[in-house]
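A single protein chain has been omitted; all remaining protein chains appear in their positions.
Chains: A, B and C, in written order; residue numbering restarts at 1 for each.
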Amino acid sequence: MPKKIRLGILGGGAGSLIGELHRVAAHIHDNYQITSAVFSTNFEENKRFANKIDVPLHRIYKDFETLITEEMKFPTDQRIEVCAVLTPNFLHFPMVKKLLEHGFHVICEKPMTTTLEEAKILQKLHTKAGTVFALTHTYTGYPMVRQIREMIKAGDLGNIQKVDVQYYQGWINTVIHDKEKRDAVWRLDPKKAGMSSCMGDIGVHAFNMLEYTTGLKVTEVLSDFNYLYPDNYMDVDGTVLLRIGNYSKGVIRASQIATGEENGLTIAIYGEKAALKWEQEKPNFLYKLSDTEPIQIFKPGNAYNTDLSISGSKLPAGHPEGIFDAMANIYLGAAKAIRGQVYDSGEFPTMIDGVRGMEFITATVASNKAGNVWVPLKE
Amino acid sequence: MPKKIRLGILGGGAGSLIGELHRVAAHIHDNYQITSAVFSTNFEENKRFANKIDVPLHRIYKDFETLITEEMKFPTDQRIEVCAVLTPNFLHFPMVKKLLEHGFHVICEKPMTTTLEEAKILQKLHTKAGTVFALTHTYTGYPMVRQIREMIKAGDLGNIQKVDVQYYQGWINTVIHDKEKRDAVWRLDPKKAGMSSCMGDIGVHAFNMLEYTTGLKVTEVLSDFNYLYPDNYMDVDGTVLLRIGNYSKGVIRASQIATGEENGLTIAIYGEKAALKWEQEKPNFLYKLSDTEPIQIFKPGNAYNTDLSISGSKLPAGHPEGIFDAMANIYLGAAKAIRGQVYDSGEFPTMIDGVRGMEFITATVASNKAGNVWVPLKE
Amino acid sequence: MPKKIRLGILGGGAGSLIGELHRVAAHIHDNYQITSAVFSTNFEENKRFANKIDVPLHRIYKDFETLITEEMKFPTDQRIEVCAVLTPNFLHFPMVKKLLEHGFHVICEKPMTTTLEEAKILQKLHTKAGTVFALTHTYTGYPMVRQIREMIKAGDLGNIQKVDVQYYQGWINTVIHDKEKRDAVWRLDPKKAGMSSCMGDIGVHAFNMLEYTTGLKVTEVLSDFNYLYPDNYMDVDGTVLLRIGNYSKGVIRASQIATGEENGLTIAIYGEKAALKWEQEKPNFLYKLSDTEPIQIFKPGNAYNTDLSISGSKLPAGHPEGIFDAMANIYLGAAKAIRGQVYDSGEFPTMIDGVRGMEFITATVASNKAGNVWVPLKE
Partner (left out) sequence: MPKKIRLGILGGGAGSLIGELHRVAAHIHDNYQITSAVFSTNFEENKRFANKIDVPLHRIYKDFETLITEEMKFPTDQRIEVCAVLTPNFLHFPMVKKLLEHGFHVICEKPMTTTLEEAKILQKLHTKAGTVFALTHTYTGYPMVRQIREMIKAGDLGNIQKVDVQYYQGWINTVIHDKEKRDAVWRLDPKKAGMSSCMGDIGVHAFNMLEYTTGLKVTEVLSDFNYLYPDNYMDVDGTVLLRIGNYSKGVIRASQIATGEENGLTIAIYGEKAALKWEQEKPNFLYKLSDTEPIQIFKPGNAYNTDLSISGSKLPAGHPEGIFDAMANIYLGAAKAIRGQVYDSGEFPTMIDGVRGMEFITATVASNKAGNVWVPLKE
């Protein structure tokens, strides 16, 4: 029986939703133990939070630099093995960089970096480090998303001819129409939010979902963004036309002003032999369509699913799995990889997904800026 | 109590699905009587069919020319008042032209013509004729589609900021991959099917749905078509980026290779105050979303709906209405107009919808041909 | 090509919803021609309505007696062949009786009679007459209900072990709590509404749906009614435990005080091999469940359906069918029977269904009255 993996955490302290999500995900399946952390830049707050969640205080550090320095002093069988990076986006790059340079495994929140250049630097470092890098595109952790990937890999859809991915949210509708409210939202401040709001935050999830499930690569994009007001400088809505491989086309539709939508990520994949459709808000139902047969609904935990899809299910079929289960499956896959077990390439998004995501964001921004022209994504 | 309206029918004979749809729609609400017809170009077949459906044979004509000549000999109170044009697409123009020139009301299947030029000629003639012209974009006849139109007109959504319309079918997937089968499909033969397959047949329905429900005008389009094979010359899939009015953007997604989809027309309209979502295959459920309230589901026949939505419902709420009811509502609206009653402008698609539809098809074809550039639609 | 069947109509005049439903249903598929009628007991009104819907006035009669007398004077090839009985419930018995005695085919609204005794008298007369008798349990006309019947007949479910049928409406909730409003509702007046409100009006539909689809016979019932108020004398809600054949059990749940429900008829049938589930308000989706396979959704008009299910579909799959289509299918089946064609026994509910329905109502009333005890239904 393997011992638990020693996990360090950066960010995700008191009141952090993403912090709770990662901690619970690490806990499910009993693979990780939080050993060290910098939950907060405020050292007192940091320790108070560690105390609250019962992480021993002697490996709670005042900052990231100290964490690295101190952990390196431990022998390898006591040192943290993997570090989860949950800090604000602009800190992902320097932290992951240093972690990789010191030979740690990394579990990183998306977006991996703020620029494509940074992403490529990390990619090189990662190749050199040879450690495990998992990017938490959480939605790929759902059992039925994994089922899609496996069915496509097995050829159930034949050649894929069309992919349509949607990610619609409405929350920016509540602030966009009022200049004062709008100015108070950091995602709409170009200085804080980077090059893109809608594509950078959610369009990239849609893109990752497409490449994760189909195994195909988007080769070119043509995007049209909507800012809604002349004095709003961040995209809050956009549609992206896609060329995928040599054969198929597709579209990514993303919006933060789709009034009333909560977290409307959906994907529809049409192949020569069959099609698959899935919605994040009803994650336990996967629809298979064909020319000649009744529609089929696949549900998690059933023996007719693939091993990868079933492996994360903890209760009998019919007990709904949610977003925590999805993230837990990513942590489960990372644990297998960290322990050097043979693992399926689809158990978690990797460094390649991180680089691809930054290429996508960069290309869609460029396309929109250049007047809605085709922009290639490099392999 | 008004007498029934005298209706002539062109096309739609034995074995014609569209013929049965129109006849039943004309029958529901008891407003029309089929008086004259040219159901078929084969005169014997024509008479045999008339006999079968109990239309008196003395006003069954051997061809369209004869119908016009002979009907004009009747005094106006015996002559047909309106003629339904259900013939192959290329015949719509000459027939409607002549009908308008002789002062008849017209109910015409879509597409109205095969070119924009023809559409504009009809528009001029129609203005001169001053008769009623109804274009049977059938899906606008559903009670909940009319409810959308009325709610938007009443301001329930506020400014509309995004519209997303989908029309996905899969039937061409069954033939496209086999050159022999493909060659046997008239819609994929440029000589027979006109300038577009996917946009011309179903994209235009999506476009009409958008303009019918929102009351907005699409000003520019940028389209990307998919032909799937180099030796296929008709579009079988396409995505169209939209600029709508001065403010909002949108997308029309249409496909005939969306494997397994049957008749997947859907619309989602996002406004500043609320959003509305509807699907043709579940036509009796209309969803209203907002930032702060629970989702609402509107169903036909309830007193909370608008008059236009309720007016066509024949049974108490909970008795599903289908495609025949939708078409019947268009015939009902046309009947009111023919009788000169005051009617709501939304009771049926008109000549303007016909011209707009041809502008849309023409512009999307031009955009795709020119390399996916923006092409304006003229008012 | 067969000539249209000469149809007489009793009741269903101006403003009658059921009248319009029957007329349209008779019109769809082009099998019937309304030849004679007594639409109303007011002769002027009767003629005015006939004139409106273009039924020739010379065979519009002042009352039912006259209709019989005058029609019998016509030679058989001009006389009406079938008569639709849409009059108030208490008139069904005398009218159907006389029609059968004179050798007419009959299409009768449910409930067939007001007592079981009357039903049995009709049954004997019908055996003697040898004509076609169709009872319009409309919901059995839906394509997917017919698909259920055929799949069960083909053994797809194996032995059936449990059946659960629901018919929930809410309309009586709007009147039951106010004595004055309640007293104005004829269905709640024992003198006008017969022995039962909820079971008599809708429970019997649920019962018929069970026997129609499964081909099984309910052998015993135990019912518990709810009257809600001591001074309300008609059942407005009831649950009925069922023994079905020698093997399976089931339950019928019916209510007119299920607040907010519109027309919630649903059926779930669980067999040894598989299960089928269907809802009237989403009639175009049939769910098949099994122990080991993904859920399947059957939709009308697809080639994978049985002939009986497909035969009534008029447009390609994906064009929703509604309540008018369901009734039209019953009229279609009756037309085939009237013409003496070989027809499937499941094309319309028959005299046997009418008698069974009255047995069910009678037995549930008896069971409730006797203190919720088992009461057998005779074969």
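Convention: a contact is a pair of C-beta atoms (placed from the backbone, for glycine too) under 8 Å apart; a residue touches a chain by one contact, two chains touch by 3 or more.
Here the structure is a predicted model, which means the values were calculated and not measured.
Among A:Q169, A:N226, A:S290 or A:N372, only A:Q169 touches the chain left out of the display.
Summary of contacts with the chain left out: across C:E71, C:E150, C:D201 or C:E261, the touching residue is C:E261. For the options A:P190, A:G318 or A:P376, the residue in contact with the chain missing from this view is A:G318.
Even with one chain removed from view, subunit B keeps its contact list with that chain: residues 288, 292-299, 302-304. For subunit A, the list of residues touching the undisplayed chain reads 1, 4, 17, 20-21, 23-24, 27-28, 30, 33, 48, 51-54, 169, 171, 261-264, 280-284, 299, 314-325. Although one chain is hidden here, its contacts on subunit C can still be listed: residues 161-162, 164, 168, 170, 173-174, 177, 222, 224, 226, 228, 237, 239, 241, 247-249, 251, 253, 255, 257-261, 268, 270-275, 288-291, 295, 372, 374.
The rule is simple: only the chains that are shown with their structure count from here on.
Most remote from subunit B, judged by the distance between CA-atom centroids, is A.
Between subunit B and subunit C the centroid-to-centroid distance comes to 35 Å (mean Cα coordinates, whole Å).
Of all residues in subunit C, those that touch two or more other chains are 299.
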